[in-house]
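Just one protein chain is left out here, and the rest sit where they should.
Then we have chain A:
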């Protein structure tokens, strides 16, 4: 584009498209003013320095104009934030979550809030009070959960990126089932302030994107210390933009073979093997690792997460915000108000977990359940620490099966819980994990390939992921109905 022919809309497109920086545009005009105003004298003041500084500021906004969808468990000021629950129908928070402020500061545009299992409790997004989300690859199937809306939106091209939350796999599992990239950062990498807590020691916010580089770009904006979250790391994140193109030569990837022996769909296993082979071809060293306590991860998770949830959800009592049951007559006391409000406001899965958690924390059971679970949790972390002495990342399928049909497991919570077998370990240990597209089944359902990394080493996961993405023949596959 010749400078003389620049137009407002042309400049906007060039800057947005990355063809020109705002500084270059600004410098061009400042130079032209300098060269011509001696003859013309059109200006009384020229703001050379201030204009360039402002242009730099605009250029520095890493997500300028990028539309992003945000899971409905993350607070957006003045915008309904329901957590997929009736108890928060119409609730509008008076503040933005830290991640939302950071996205806005980075120039992103929030296009909407995405559907999820109620309070992020579920693996299918069927447990939303506002109806299930469908899988864009097969509309009769679940998109995974709990960040099902966030994953489906990216897969279907409704937004280039979305923000999800992951307590036991809620970013990675739907990313896998919808064929997109889903990153759960290390616990503490991203502030939880403004995330409606499900299980505080497990919850983590992260991006769902179409590409690994995009996940890195969004994480770069989300990550960093936050004085409002005491569990957020005080270490700023490294520059994640220099990782690409990802090189895996000499990178050691461990596989917990024993854990894959049973209950994994053969097509999932094949895809997993194919992805490993591709990385191996690129120079990665693949070996076995032993994670003997990972077999207990699901039971441990289903004690710890509900225990914390039972306490976290106590604040939804109808007193200050959200749904309050309409009581007849003056005789009704506060206990009845609580009971009716919560009975009406919460769905079955949330009630189930509140009861599980309350039980696990009760006098006489606390030591046998909660304390014991926390001990096993430490053992699982020790397994991973030992593994990371030998490898740079641990690889597993994200899920044992591809997306199931809506309604298929709704009456079988245990089957639903067991689907979390490969994802919950990363939450129990706080380790970063990523799910990458690993091709499609014959029925054209996406399969996920998962990597778990060392604490705060998202970089290695992104680097390996980028290498896989560059080689993978499926990387350009889109859900046919939304292509």
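Observations, loosely collected:
Quick note on the criterion: contacts are C-beta pairs under 8 Å (C-beta built on N, C-alpha and C of every residue); 3 or more make two chains touch, one makes a residue touch a chain; residues count from 1.
Simple rule for what comes next: contacts and distances are computed from a predicted model.
Taking the options "Phospholipid-transporting ATPase", "Cell cycle control protein", "alpha-amylase" or "Glutamyl-tRNA(Gln) amidotransferase subunit B, mitochondrial" in turn, only "Glutamyl-tRNA(Gln) amidotransferase subunit B, mitochondrial" matches the UniProt protein name of the chain that is not displayed.
Between the chain not shown and the residues A:8, A:50, A:261 or A:363, the one that touches is A:363. The residue touching the chain not shown here, chosen from A:290, A:317, A:408 or A:471, is A:317. Of A:22, A:55, A:83 or A:276, it is A:83 that touches the chain left out of the display.
Listed here are the chain A residues that touch the chain not shown: 74-75, 81, 83, 88, 91, 93-95, 97, 192-197, 199-201, 227-231, 307-308, 310-311, 313-317, 319-321, 330, 334, 338, 358, 361-363, 366, 370.
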